[in-house]
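Every protein chain except one is present and positioned as in the full complex.
Note that the chains are named A, B, C, D, E, F and G in the order they appear, and that numbering of residues resets to 1 at the start of each chain.
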């Protein structure tokens, strides 16, 4: 398309249907066309497994409704993070086929087909209170068509529970570790296997965890290399990164 | 080796050269042997591309010398990060074949053979002052046998330099982004391609960069998902994580 | 007025209606009169486009009511920031002509006439959740009689949307960039054009944005010079500063 | 120039000196050319008063030498910030015409001609210890061809010194306030005049100034609107922003 | 009382009613008695103008009720800070003569007689939103029998309002400055007069005031010496310190 | 059990019922068996006085219900911290014998028998507002069968109250100090006696206590050595540590 | 002087030597004259016991030399804080009568005569390492003519040393407490007496004192009211404030 329109401009210049001046003016617009190409590329990215995603916090119901409608019409797939029940109830009226996962606070309309290639992603969490972040990661991956396994409640206070599962850790292609409090689980998991670890600090903990700063620093400073850290409570981001790592293998 | 010694114990039991009681006693030591297993596993990991690594800061010359000798004897490959010229001069006397990269502050004795499988890792850096961290990542990857490319000095102050290279970005399997000051480069790169991005904040900058806190926060909070963050100035950690991601593909 | 009263004192001295001693006594009060001058200057400032402004947070309804009455009587123009619906309902009873913009949380009674001179101010925002801060800036500028344009939802996660609009960026006299999360948009915009950029970090984001500290640091540390930063979520301050820059040109 | 080369391609197409196919191929390079545009624009920006600038900290002498050579050849004007005497001595050998301002830590080769249009920029500093930052701003502006005035050592501990100069403040088009310790000067200056104020916190002070955090926060939180803040000790950034504000008026 | 019991012991020894050994045993308890002395001293302190004070936050209604009863019985004067309406309603039932100042959040039963000696304490506040802290200081001083004056809403955004009142500032023996946002008022006031200034940062402000950290740092780093800082929003503490300064003069 | 199964494997090898290869394979599983041992050890730890503990915050009622049921069935003793009334009401329906301490926010079913050996633990608190943390420590110790004494409301504002009780301090085997505001009590207590002190900072205080950071830092920096610090408001952790210290003596 | 010139203007108006218009113009300049008054007041303040003070850090030798010369000529008294030996050696050449106190890092030329009125200021310090800050306060007070006493090395690790001296504490008019590490001494001293306490946190301590933040927070959060805090290591500021408090009594 772009190539055609470019050709047409040049043809018109050659055929002197438009002046040089007009041609220069038209070509000045070319970057836009190039950038429209880029947008088409975004479409392609979507078809490869990554839906456009809405971050619900800080948006009004009306805003979420409008963006959702536009994405559904254009992409056919909707994925909303940090959505509370109110958002779901609001959207539900217009789009009755939407689903809601209250613990993960995710609204979505469907899961993509499981990918043929690429390994399994294992989500490891430290405690029950980290579950909502772990579930956000899990659902993100499932909607994106990734294979996911979970290993919950294996915090380092009872490290035997984890050591018992080294076999499972070793079978994963990528490991997401979700942990609050001191977040030591990421270091321990990373030290046990030669897999890339994505660490998600959570805001779970007593006072001096400072809403997740403590496990965040723990994970950034891990004495065991091979860990990439995402934002506090950002289960979605961890899932997304894991999906990119896996996705590259196809 | 371990397997051999295990076999030998069992053989001796089978052949009744040692009593059951003696066998149990010997096998009680198995956790050690198991741990030696673990160490053997470390050997395997090494052969797969990851040397045991010494972090030189905070260690005395004597300590580094002893650990280096032990690793060289056992592993045949030595890799030391955060080493200044003094450390190199000290080790050089005993191990004349060691090499030193002053900008990356790395001492090593050899590079592993280039891996057959797995894509190329692209290191993108924002400014000249980020080079030493970027070079630490590059040399880490080279020693580990990974294919590496670099794209230096493409900070967002002149974003055209980066946009011009989208083709190169798209060919990478993993992208490491090294940036100080505000660290915005990681977000921009991540938004342009569907590749996992490893972000390394550097301590380069004016006062309120707080020795790397500013780019660290920038990278953790990126509006573009798909970024895993490592510690400030931790080029080695970024290289190591990238190598794990690539390595899994073999 | 003040000038008149000053003239009157001097006239009375000249005409020997009051003694020198009495004149000195009266003029000793001049600092007050001088300060009234200063207040007159405030009037002038107002006429030039800047209303006196009330920051509603932390004030009781009664306090806001009294200050509003006094300002309306003296200035004829009222502008209140950070006002919730309750404040508006309270004031509305007494001053039925007041208007309220719930997203921007601004109460005002009228917009000044559009200035004849001075360029257009462009407000660029990263995401939908930044809208309330962006709208606070926009309404501030409109009430102050400035020409304003907006370019919303062009965050760096999809930088094409922004690059597509370089023409619009270049036509602005001043650009206000409103962004939360990592706030990288300010650096990118500043790097694209040679215009002064006013950056407003917002408190929108996941945990480690620390209610706006992350984008605040990003903006302060921008590798692209030419950015002045205002307080977190301070859309009003950004508008005010932009207006001062434009206003000086008249 | 670019326009010329674009014109030439189109002309050649029109004149059928090159085929449509060749034209498309050449124009495919346009993004590069566009980027060269951007670079040409940089040239223009330079001629308009803004040199390309090297931040010396964290760069080796060799790196600074190479970049300096490349910029001098391409731009004819060199401007280096945060340069110590050692850098100057190193460059001086190759480029004997370079000048060095030790207090401002700036190396430069010439000052641009004073701009015809645009007002004067006033630099106000609180104490003698803030001088090196203030001088960095002053020299930045002078090299960029701006008119500059200074008002040094008028900190709020003796506010009379400042009030005495309101006339001078009012004559400035833009005011840069440089202050360490508690940084209150920015608020006071901003409250006195209706001019845009650029505030530069400095790292001067006792313990709890935390190397500039205290004045940084003071300036961001000023009760007087109309202040844009730059990074700690960033005199260059303040000068650059002031120059952009003035520059737009031409 | 204590003196009496001490006398009695000694008398009994002298009169040989108790043995030396018994006397020593009894006097071993003297530290307790001494400590009761200390408590008597507390009584004296109270009579000199300082009531025992209850900090209501974090205490249950029942706890406050019990402590209040005990203090009222023992001291005859009750002073409770940080008390909301609920606390007052609860106490009111039992102690109908209690008074409540909702803005200052103080419950008290009476004001001490005005001191004969010692100067006046002036409370200066920056904005209307700082009033509740300023009023906490004022009421504290009034209950303690100090002479108090106030100068409210003279923030540095319009410094003329303050300069107009230098006469009033100079007449004060001690000045309490209450300010939020950037808190510059303390520096300016301190620079104008040779009086001890007690600075109270308030939590009033936009995002980067960080609930009072900004004015706290401003006040600690004041370039004008002669300022003592108390905790954020601690109007009571400021009043108490001022009272100690004045009180010493009697 | 483990020993038996090990013996059986070795016997089978000796008796050539299984091949060497099979034996090696089976022994490779041994670490799991070892780890199962470890779990048995955990059971033992419980019998020695430490129940498994549930941290209620961040868990749903259903989650707490399920975990409680499982622990009660397996261990016969239930201990839940940070539980509000809602949690208690929910559990109460199923487990009517549960008890609830609203101030300490602890749910439990029984207290272990008082230990025969080991000294008394003394809990010292600074103010009434610290009571809920102190009570959490006290109840933790009582449920664990420790002897506990309390010394409440002896903050350093009236140090006589504390000095009066040195005898009680000296009789304790371990002292837990609970203090908010500036937390100086821990230093003072530690300086008075030669006992290990466990310090618990609480989030009680004015603005600059930063929800417990102030007393936390105070306690970590105590000029009096011999203090171990636990997390802010972590009365449970303090009790647990004290119990371990005492418990080791049996 | 000012009065004279004012009189002259009015006279000239009366005598019709200047027009009303000219008179108004001249009087517009009056604030300056008023401000010159204020400067005369500064002189007076100096004569009352407070020298102008130079903060040496961040100033070049030349700058310090020039300012010193100007102050000595104008005021006859010189007082420089934070001066190292190099500064003294430099000034000594020109002003041989200067004295230097290396521990307090103060340069001065003479001490003012002891004040007749006003009580004694007691400086209490916690440890030997706090001495340089304590001595800075002491010398400041001595140069200002105040009566000073010291009570060094009475930290709370051995609180008996302090309790032993309550008599001395009670005789002071103002107490300056200098303490690093956890800074608890200020709370304890304040709780013992009814005197205003000026607290100076010092940067002495282990890691988590964060160069004085720990004692700073301790002092701000003291449970004992009546403490005013100055900046970290700011012995000069503490002395200055104490002198203002005493000075008011004359």
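Assume a residue touches a chain if its C-beta (ideal position, glycine included) is under 8 Å from a C-beta of that chain, and two chains touch if they have at least 3 such contacts.
No experiment lies behind these values; they were computed from the predicted model shown.
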Contact list for the unshown chain, restricted to visible chains: A, B, E, F, G
Chain G residues that touch the omitted chain in the full complex: 103, 127-131, 158, 160, 163-164, 166, 180, 204-209
Missing-chain contacts mapped onto chain A: 126-127, 155-159, 163, 181-184, 187-188, 190-192, 205-206, 208-210, 213-215, 217-225
Residues belonging to chain F that touch the chain removed from view: 38, 45, 48, 50, 53, 119, 173-174, 194-196, 198, 216, 220-221, 225-232, 236-237, 240-241, 244-245, 247-249
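Definition applied: only the chains that are shown with their structure count from here on.
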Touching chain B and also chain G, the following chains: C, D, F
Shortest walk length in steps over touching chains, chain B through to chain E: 2
Distance between the centres, which are taken as Cα means, of chain E and chain D, whole angstrom: 50
Per-residue multi-chain contacts in chain D, two or more chains: 31, 34, 127, 158, 163, 205-206, 208-209, 213, 216, 220-221, 225, 231-232, 237
